[in-house]
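Missing here: one protein chain of the complex. Every other protein chain is in place.
Then we have subunit A:
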Amino acid sequence: MELLSGADMIARFLQDEGVERIYGYPGGAALHIYDALFRQDKVKHILVRHEQAATHAADGYARASGKPGTVLVTSGPGATNAVTGIATAYMDSIPMVVLCGQVASHLIGEDAFQETDIVGVTRPIVKHSFAIKHPSEIPEVLKKAYYLAATGRPGPVVVDIPKDMTAPTERYEYVYPKKVKIRSYNPVTRGHSGQIKKAVDMMLKARRPVFYTGGGIVTSGASENLTALVKRLGFPITTTLMGIGSYPQTDAQSLGWLGMHGSYESNMAMHHADLIIAIGARFDDRVTNNTSKFCPTAKIVHVDIDPSSISKTVRADVPIVGPADSVINEMISLLQGREMANAEALPEWWTTIDGWRAEREGKLYEPSQPGERLKPQEVIEAVYHITRGEAFVTTDVGQHQMFAAQYYKFDKPNRWITSGGLGTMGFGFPAAMGIKQNFPDDTVVCFTGEGSFQMMMQELSTCKQFGTGVKIINLNNGTLGMVRQWQDLNYKSRHAHSYVESLPDFQKLIEAYGFTALKVEHHDELDAALERTFADNDELVFLDIDVDPREHVYPMQVPLGAMRDMLLSKTERT
């Protein structure tokens, strides 16, 4: 039996849980914990420069690795700074444990210095939260936090730790709890067999089927099984923004991603489908457009681990509650030896889809000519080629994010890292930092915009401290491009506060931290700059590229329309 203080228990627990890196920022209420971390060297602490960055970095790690990220912040402002990152993780179902210092128990409720009811503040944006009431419960509560964060539909869990719970003078018995049980929490481990059978029968009878899969595939590690299932059936597949990479995008059966800025062929195929097999996706409003006009001829099979996602916005004909991986597995077994009922229908369906593909081929954007300012799309394509499609790619939020999703092709899951649900500007850079620190041998690219980057650029200092070699590609259009696009389309080009005045000289700014920064002003400079950027995998390089600010992201679904109602360029619509 071992006697440890609450603070030492936390450090020990993190070791025993196998946590390698935590992201945090110290302050009064967390100092006992920081001291305990100081006196050990197994768990590495990354000192960020803003608590929001700690959450995004831990989140990036979680998305890339599939394991929960860990954050440590102090009470009050430390905890409230973390809120945006917690909400970001919550919206995208990312496993994360956030340890928050809190004022001492006897001060709670007295508006003590740096007191915030962080459990209350974060209540709607966490999967669950705990407040430690006695030091002896620390190991079990922490185990529960990691268990809840990572299982079922994952999400962030907040643990509020009053300072007296970690006092060095009080020691209690520490045992690492290998397992915990929560009586009210029993995530399903498999889907209902009868429902799965029904779904398979419908798949075999379908004439115009489409798979529509989402982040749930990535979360449940179901990519391989999904690929096998889709290959076995020969159906087209489109993914959500969050599901990018969960089926190889360079494969002929992939239609790309769907929704507001999804591919023409994806949205057309969805609209005309007679069967939609949705797995680990949630019929989000950025996907469905107007639900009353959504896919009028389709029957819907909906597989999701979270029953509340099923029939929330669009009614499912065959709901299946279960983890994607096991349900898909069962589907594959049930398909053995069976054949499509209407064998002639599928090739016809593919002919229609190939027709849609051909309609848009070569018309997606107009590349720049020598001497001209670059188009953001072609920059993404060039980065795709130079990284051979193998990089971890994070993004911020805006036009550059959509272009990155459209023009970087992912063949593997966990590589496309973006804030989909919350759309958090400032996410990309700290997320890239978190990934690079945990996957040092990989190439990590952050596509950002001059607006977004300025929201979290203080992390350059963290990268300097820890030698983190991320590649930052700033698609600099000198404007809050996505806002401007909406203003062009809906406000007669009245650009209310979407122009970023007084941009810094990014080159000088980056150089002030001792990093390399390159500027690309036109077409002819791109290739050499990219060569230089990716020459050394361990070096942080910032590539500031002037791109055409007039470019819009297309396709773009027409508001209140159906899936198929899209603007295809500034002059064409469906």
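Just so we're on the same page, a contact is a pair of C-beta atoms (placed from the backbone, for glycine too) under 8 Å apart; a residue touches a chain by one contact, two chains touch by 3 or more; residues count from 1.
One rule holds in what follows: contacts and distances are computed from a predicted model.
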Name under which UniProt lists the unshown chain, selected from "Acetolactate synthase small subunit", "Septum site-determining protein MinD", "Sn-glycerol-3-phosphate ABC transporter ATP-binding protein UgpC" or "C-type cytochrome": "Acetolactate synthase small subunit"
Touching the absent chain when the full complex is considered, from A:106, A:123 or A:363: A:123
Of A:20, A:306, A:488 or A:525, the residue in touch with the unshown chain: A:306
Among A:3, A:47 or A:182, residue touching the chain not depicted: A:182
Residue among A:131, A:318 or A:391 touching the omitted chain: A:131
Interface with the unshown chain - residue positions in subunit A: 119-120, 123-124, 127-129, 131, 148, 182-185, 306-308, 311-312, 315
